[in-house]
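So the structure is just underneath, and the comments pick up after that.
Every protein chain but one is kept in place in this view of the complex.
Note that the chains are named A, B and C in the order they appear, and that numbering of residues resets to 1 at the start of each chain.
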Amino acid sequence: MNRQSHTDEPGGTSLDLATVRSLFPCLQQQIHGNPLVYLDSAATTQKPISVLEAMDGYYREYCSNIHRGIHTLSERATAKYEDVRNKVAALLRAPDPRSVVFTSGTTEAINLVARTIGRERVGSGDEVLISAMEHHANIVPWQMLCEEQGATLRVIPCSDEGDLILDDLVDLISEKTRIVAIGHVSNAIGTVNDIKRIIHSAREMGALTVVDAAQSVPHMNIDVEDLGCDFLAFSGHKVYGPTGSGVLWGRLELLEAMKPWQGGGDMIRTVSFEKTTYADVPLKFEAGTPDIAAVIGLGAALDFVNEIGLDAIYAHEKELLDEAVAKLDQVSGVQIVGRPNQRASSISFVLDGVHPHDVGTILDQKGVAVRAGHHCAMPLMKRFGLVATIRASFGVYSESEDVDSLVEAIDEVKVIFR
Amino acid sequence: MNRQSHTDEPGGTSLDLATVRSLFPCLQQQIHGNPLVYLDSAATTQKPISVLEAMDGYYREYCSNIHRGIHTLSERATAKYEDVRNKVAALLRAPDPRSVVFTSGTTEAINLVARTIGRERVGSGDEVLISAMEHHANIVPWQMLCEEQGATLRVIPCSDEGDLILDDLVDLISEKTRIVAIGHVSNAIGTVNDIKRIIHSAREMGALTVVDAAQSVPHMNIDVEDLGCDFLAFSGHKVYGPTGSGVLWGRLELLEAMKPWQGGGDMIRTVSFEKTTYADVPLKFEAGTPDIAAVIGLGAALDFVNEIGLDAIYAHEKELLDEAVAKLDQVSGVQIVGRPNQRASSISFVLDGVHPHDVGTILDQKGVAVRAGHHCAMPLMKRFGLVATIRASFGVYSESEDVDSLVEAIDEVKVIFR
Amino acid sequence: MNDFRDLYQEMILDHYRSPRNFGPLESQNLSARGYNPLCGDEVELHLYRDGDGILRDISFEGCGCAISTASASILSEVLKGRPENEVRGIFEEFHKMITEEGTAPEGEGLAKLKVFSGVKNFPVRVKCATLVWHTLIQALNEKEEEVCTE
Partner (left out) sequence: MNDFRDLYQEMILDHYRSPRNFGPLESQNLSARGYNPLCGDEVELHLYRDGDGILRDISFEGCGCAISTASASILSEVLKGRPENEVRGIFEEFHKMITEEGTAPEGEGLAKLKVFSGVKNFPVRVKCATLVWHTLIQALNEKEEEVCTE
């Protein structure tokens, strides 16, 4: 397996930002006559040229379906596709690449878990525990499961600072708790959760643990063995890869024991009308033609990330996040939502007297792309008594000037809404 | 809505093959020193430059997440994505684009139907009817459903000629029959099934009808209203589009009444821990970030298909299929599997005394890419007493010379295995 | 370039800051709710329609962004006292104005609606401007479900 070495010095490699930015064609443009300031990486990141070239290479040079093909193009495509499994395993420090299942994204990965082992493990009277700051993708599948099975959804509360309140964890996790599903980093307010502690408590009570790592994989090193979780999901398109790529990592022995989810080609060993036998993991969970191009593109994205190093990316983004918090705090009328102990990816804020939607429209006119809305985290919005916030989120290509442009544009909003 | 006009004269437009071929970069290559002869379009088609450019354009010019984004990039991406819904509706002559659900492919589309309305409609003692020539994608989901619900899977038999035997349809379809799921064109032997007749009988008995159109959409005009079916599924990657794109078309009133399948972002209207309400169709069925680039690529693929016209494509491919049948019949030792009344897409054959797998390897050495295997249709293979066949399948770019190369390469196989 | 000052005209900002006819309506005999998932905004529209089909009184609650709030506020001012039929026609013209190259609804007392003509250049905001209008039609049709501008 093709493991990457990981340096222990965070920030050891410092980032050549101009070079990094030059790799992203979409950043080189003007919006309404202003240079694009892309602060929406938590929704989806921009893609470096190498990712586009990897996909293009597949389509131009060896476009074909994979597995069970014996001609040269198919052989090449299969080898490339399977090699990305090794890259993902290396990224997550997973010992066995067979524990990597390709999905269309985080959402599908979580649904897969809920619909297979979730159904088997959660019965009437049981509990599933999530947190108050989950993305809808890590709420709705569990809600649907609980409703179907007559189980109860319980929620780890969130403090005014935007941290999960873990003091009462022992009360929240009991023998009834069959699954604990937690987001690693909040996409709405940027909190980095102490999931190791939550996982530890869950395991002690015999609950399965599912980590929604959609917002952590792009920003920090992850080691599934060290975390101790049973499943972990992320989306390729949020880590500089293509739309349509995603990953469910699961403990091999769990995956092997699980029933398949979707039926179709590739996930079977033999089919007859009387009896069908299923393929081994991971193919058992990859029914039908996968998004071959997207997986190959994800491989290139992980190469890109590894070349810079997640420690360097984390350090760079932390600096920007700290700077943004400090500068936004200087803007009168701006209220940052949440002051978590540790932050990654995003900052959410509101502006007195102006609806986030209006802020978003005016910012866009200045070339500043942010999200305004509930960020698929309605319960968290409600927790803070809001219907929407403005969210600025960062990536490896973000720069200090982006923060300044954001602040300037907010000033403009204030002029209009004075 | 952007409806295309459809000429009534098949073959009225004759195809400029050299120009068409020049649009496919992947075809311009040598394999083991021989020009590539791609006869594996039923597995996945090659992609024209316009499709690659459409995806590249998204990534380079307006890469962003869709829906609920208020900045310019997101607005552009959303508009492009949604416009493809109109194109798909036009392709299928569907009156309402809201009846078009994007999926990752045919497999996911069929699983969606089986897992939502399938579960609701099929109970203990009920029956689901498929045919003897289905692809595993249209067998396994129904088999899983029947097993779960205590229902029975029944099968329309296949004649020695490779046609479905419809004489006993009245016995096969009864009040117990809740779903009839049929492949329009067999990917393994190329039969075009008389699905209109089957759908008619199914509707008379009140059964839902599901058409697996993975192998028909790329080769012939389809009119869902005229067919009278309830659901129809196809894969973008088999109709010159990207991997990761697919479509489930369904009757609007059925889709509206159906419960959602996967939970997550975009498919909800409001989420709270107490109560979640779902979005309207089609978004209700599109949980999470979709494969935006692939859908946009599919739009370009449909433009490409419409520009040539499916009548012209059908006529061109029919000519080649007829020619291939005639020429393969001349090769001693070759046995074509199935002589259906109407053929599209594919021809399967075996060669006396040589295993298909060995044929495939030698053909590949000559640059001829075919499939050798069970083509995800094991029950059909068994019906013909085979474990595998060699399959040559055609696309709009296939040419008469491809057939000659195939025949020459088979002669070479015979020399070696003499 | 679309100037956002065309969108955020003074009149819109004024109605946003001080919405007219805001609050419940004692005499109400028709009402409906509308929801815009894009901004998360909700509006509740209260109507009193008399026996001759005249909208004698209109008020609203909820809303959120400047465009949707101002739209509700101005609607309530402009339509009060008009017959139902006329109101439906005005919505059609209003809708044309903000989606295609249509002109503003003509007629006495309708000039204020023109301030929304800038919305045309901001397609994602069209739903904000029309939310209250769709809710109005829902109320007039005496439909129960919440309107949603998905």
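Some points to look at:
Following the convention adopted for this analysis, a contact is a pair of C-beta atoms (placed from the backbone, for glycine too) under 8 Å apart; a residue touches a chain by one contact, two chains touch by 3 or more.
Computed from a predicted structure; not experimentally measured.
Touched by the hidden chain within the whole complex are the displayed chains A, B. Across B:15, B:310 or B:362, the residue that sits in touch with the chain not pictured is B:362.
Of the candidate positions B:137, B:229, B:351 or B:372, contact with the hidden chain is made by B:372. Summary of contacts with the chain left out: across A:204, A:225, A:256 or A:280, the touching residue is A:280. Residues 68-70, 75, 79, 269-270, 279-280, 283 of chain A touch the missing chain (whole complex, contact as defined above).
Interface with the hidden chain, as seen from chain B, comprises residues 32-33, 354-358, 361-362, 365, 372-374, 378, 381, 387-388, 416-417.
Keep this in mind: only the chains that are shown with their structure count from here on.
Centroids built from CA atoms put chain C at 46 Å from chain B.
If each chain is reduced to the centroid of its CA atoms, chain A and chain C end up 39 Å from each other. Remark: chain A and chain B have CA centroids separated by 31 Å (rounded to whole angstrom). Residue positions of chain A touching 2 or more other chains, listed in rising order: 32, 357, 361, 372-373, 378. Within chain C, residues 38, 124-125 each touch two or more of the remaining chains.
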